[in-house]
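Note that one protein chain is taken out, while the other chains of the complex remain in position.
Per-chain numbering from 1; labels A, B and C assigned in written order.
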């Protein structure tokens, strides 16, 4: 029996690397005790889950007492957090399932009140509103309170963000209880991370090193290689903004990199590989356009909480106040997935024997000429190989020959390929939701190995016409209409003429 | 007809003092047009209320589209805010009533889903959870979304805090719709001002003047008279802490003043009127106790959102980390309302002819001796006059004579007088909810005119025994049990022996 | 003998209020011992002066060892500072005299090297330069080293600034040794407070309260009355700048207040008494001129160390970068001493029987009319009384009548009255040294009691034409030429026509 209690304690002890008081206890044990403890931890963990949940998830107060109950002691929340952090991944899944299943809505209570609501039809407003309020309250999952309490202890909000990241990673979509837990948590996080509570910070070379290092690490779009690289991105003719939040000091939540240019930039090299102006003074007369060339969210647990679009809006406002005459706002965006999609399309066409449709006769001839391949399938094979190796970039002739075809294919990929009616490409989807216009495809815009591999070196500008963004956004979200420029529409119709994908 | 439209526009034009573009339009009108406009503004305002609400309070999306709808343009929220600010007080009431009545829960929808929920009894979890979620969503008042959108525009959160202050001031308790609006708003504010999102700031003489001036203005308990006064309160042997919030920069939400003393302070003069240590270095050996001598909330609109108790907890933690050996934490609190209650009680006793019970024979004799009054009613009258004028403070003999009686009366007032079972005195109620102990009444603790007038110069320490606060808090909130010291209980029982109030 | 030592110690003990270790020793003594100590402190102090100086003013190293000597222990400097601070004013004088007399230049050494220098005439450069360097070194007063060492301990620089303030206050001009000490100290302070080492800070309502309170206190020109007053002076359409220094953190050394106006301001009321724009946003289109309406030095000990002119220059640069099109820079300055000078002049004229010359016939008639005085002396008396009481300001007719006379008298006072060839009025002298132009006298520009009493309500603009300031400055300093506008010159020549002062 004593051994059982030892077990119960063991797991959490062993895992509590940071809990010093506990560590000292562990150090006091003999080696064989530690081994025994280890052996029985699996059972122990299971049992302690039940125990921890029973202890820390307080029952919902009655409706009458809902504002009267004192908050549970903070130690409750601390214990929950501490325990959760000590779990392995599979154990977390088990634990969260228990939480969502055993501590959700009290269905009986809810249906009783639903019945009562039906009884009140035709009664006076005061009565109806009262019952509605009770019903609403009864539909609160019991764990919601726990989450709220956790948010109030130091480090609690960050803990919940990370817990939601776990939830998302655990792929919980087939459990309705887990989906409920996720959606409850998401809705709480949406309130806490509401844009009105965020702080816009401009990041410069004078910002704390801690924050600049994080921004370097988080930069996923165009990776930062070294100090000079990041110094460039916060230096002259550049702006870097981040949203931060009181509950996670020193932690940028979403980061936007902007280049200030004369015209709307048509390639990324000139932005991230250009160091000649590193120590220059900005010449305001050369600044006509703001190019959003990278936006990164840093917290997986805030998926679905709108931050990026609000950041773009705030930054536009900042830039307008700094440069009152600036009129051009545009992204310069990568097109992740285009090469993959293209390879898939080529494979499909080949299978269907329709490869010939892909390029014009003239274009095929060029490919054949340069690669020495014979027309038809071999030329297709040559093309696939070229694309998968990015080798064509070294031949000026191929670069010229492939441009029309790849550009119209890419335009189609962005504009025509859909998922549930919305743009398949996630970056496109993001900017279209924000109300941007699909404005210009740029050839040889990112010739880095990564850029070549992802999208044959093509990049795209999503342009923000400030007067139109809300209309565009609504049209896209509600009617799935994509606003695109003449250039893009031209490429799309060329594609449609050539291909019957 | 044109004139009607002129009217519709007029009111908002005339009120839009800050909206420059509009002002210019107004300046373009002839004088007689302005006069006409003025005449028709009453109707105009009424009509424009309807119009503004129709325009700015978007209908709730369908359940399926709830995450798909783009936020309405920010200008919507701005227009609502602008319009509301331009209203007179009575108009605000009318406007909010309209909002709460016409844009609340869709009762039909809710009862349909309630019926559906009853139908799903016994079905599988996924179905039940789905219907519950739909029902929960249907119970969202339509205006909730508007409030959320407002919170996202610059200045929006502050606007909502002020709007709720209006709601509270307007005394809306007899309208169920307005109560619902208030409670929806309060619950949103509770999320946004959750303690995890607040920033604790220590205020010092090096803090921005802006914040120190505000703290001086907000200090309601012991008013700040001048620069030296506020300098003292943030100087050596003092601490001043405030919670601030990202959405209201430079605005302290709740402020706690602490004195660091050798023993638990028994009077306020030594704290706010003592300047000898103004430029001293703190001697850590003389710091054994932390006295919370003033706590002020600054935002009427955050009534009911718990801030003060969290601030006390956080400050205790700060102080413990600065002074690891500090073991005494206590308030030194005013007793607003005691004198008023006492006068009432005296009046009542007199009416009932039981005045004699108030003091012991010996005490009556003293009063008679000093005032020259004859025993019985005239002595009572003398006593009432003495108390209402605070003149007894000038007579050492009276000070001595009245101490036992006033102290036991005051103890009873604090401990025995209740409202719905909780302490009648609001300061007592606050600290008891936080889990403090009613620890010591202090005679001649605040001899300022204000202190004399409020509570015959008596103050009270609510002491925080850190190990006991959660137990005390629960006992008080759930069972209405007041934890009090021997001193207090002794005074209470003396009172009970003497009086039969 | 023991008693003598007791004496020696006593004085410094008694004065060492801040030195706790010492205080405890004092507390250990009996009362009679303290009394005895007090009685013998005069002798003690005298003796300990000698002792302290001997101990703390190290002899100058030999020329060869001048870079080799380790600095004396910091405690030496601390002891000197501590001792000095404990002295009464007369004792300070005695002490500094001793220091300057006994620890100055070693005259023998200097004259030996002077002889040697004469011997080297015609020798090679290396030899001459060597002897010159030795001679230069030998001319270093021994106390210079002490001052340098003191500057290196915490609080040392501030101590020396205060010590120089004492020197200035003590009126030491008749002692050549004290003059030398003063000039040595001034030259050191000039290096330490060289403008390249100063930090320009813009003071706003968000600046630390500590600094704003100091600025309020230091404001001598137009006293600050309360929080709103100072808030106004750092609010919209105002700028407040200060120089600070690394060795005196939180201490503004010189403060410049600027008003941003449409035209060059002609009165002070509109600047310091106008609160309508307190919370306004600045409209950059209304900002055409920068008016320096107050400049205050805060450290008496930095007299003669140029700070104010550098501050004006730096602020002009700041303003030009904030408002690139701003072209008007001007002071709005008080004229301290004008009334006094005027009274003196009137007295003198009266004595000489030339009072009649002061005003034109027409002007005298007006005075007589209004005051009811008879022509001649009685009218003069009436005038003197009017001026000394400032009562004329209440009579529109007198205001009008006196304007021409007072304006031309004032113009003469500023332009024509000299001290050693430079402008007698110190404010004029300051701005003229800086290269400003005496630009416009303003009638009824400061109607505060102070303004009336000082200068009959007249103020003057010294305007900074940026292209001309260095030329003007050189012309003034080297040739005593005052640059003045037509308005001023016109008034001056009117004066000359009327008066023969």
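Definition applied: contacts are C-beta pairs under 8 Å (C-beta built on N, C-alpha and C of every residue); 3 or more make two chains touch, one makes a residue touch a chain.
Values in this document were obtained by computation on a predicted structure and should not be read as measured data.
Peer 1: List the shown chains that the missing chain touches in the full complex.
Peer 2: A, C
Peer 1: So which of C:78, C:153 or C:370 would be touching the chain we can't see?
Peer 2: In the complete complex, the chain left out is touched by residue C:153.
Peer 1: Taking the full complex into account, find the residue in C:132, C:369 or C:391 that is in contact with the omitted chain.
Peer 2: C:132
Peer 1: Looking at the whole complex, which of A:59, A:122, A:250 or A:324 touches the chain that is not displayed?
Peer 2: Residue touching the chain left out of view: A:250.
Peer 1: In the whole complex, not just what's shown, which of C:343, C:389, C:470 or C:493 touches the removed chain?
Peer 2: C:470
Peer 1: Applying the definition given at the start, please give the residues of subunit C touching the unseen chain.
Peer 2: These residues of subunit C touch the chain that is not shown: 65, 67-74, 104-105, 107, 110-111, 114-115, 117-118, 121, 125-126, 128-130, 132-133, 135-136, 139, 148, 151-153, 156-157, 176-177, 179-180, 183, 188, 191-192, 194-199, 245-247, 304, 306, 310, 313, 433, 435, 470, 473-474, 477-478.
Peer 1: List the subunit A residues touching the unshown chain?
Peer 2: Against the left-out chain, subunit A lists 205-210, 212-213, 227, 230-231, 250.
The criterion applied here is as follows: only the chains that are shown with their structure count from here on.
Peer 1: Between 0 and 180 degrees and rounded to the nearest 5, what angle rotates subunit B's CA atoms onto those of subunit C?
Peer 2: Rounded to the nearest 5 degrees, it is 180.
Peer 1: Starting from the mean Cα coordinates of subunit A and subunit B, work out the distance between those two points in Å.
Peer 2: Computed value for the inter-centroid distance: 40 Å.
Peer 1: So what's the Cα centroid distance for subunit B and subunit C, whole Å?
Peer 2: The answer is 51 Å.
Peer 1: Please work out the Cα centroid separation of subunit A and subunit C, and write it as a whole number of Å.
Peer 2: Computed value for the inter-centroid distance: 62 Å.
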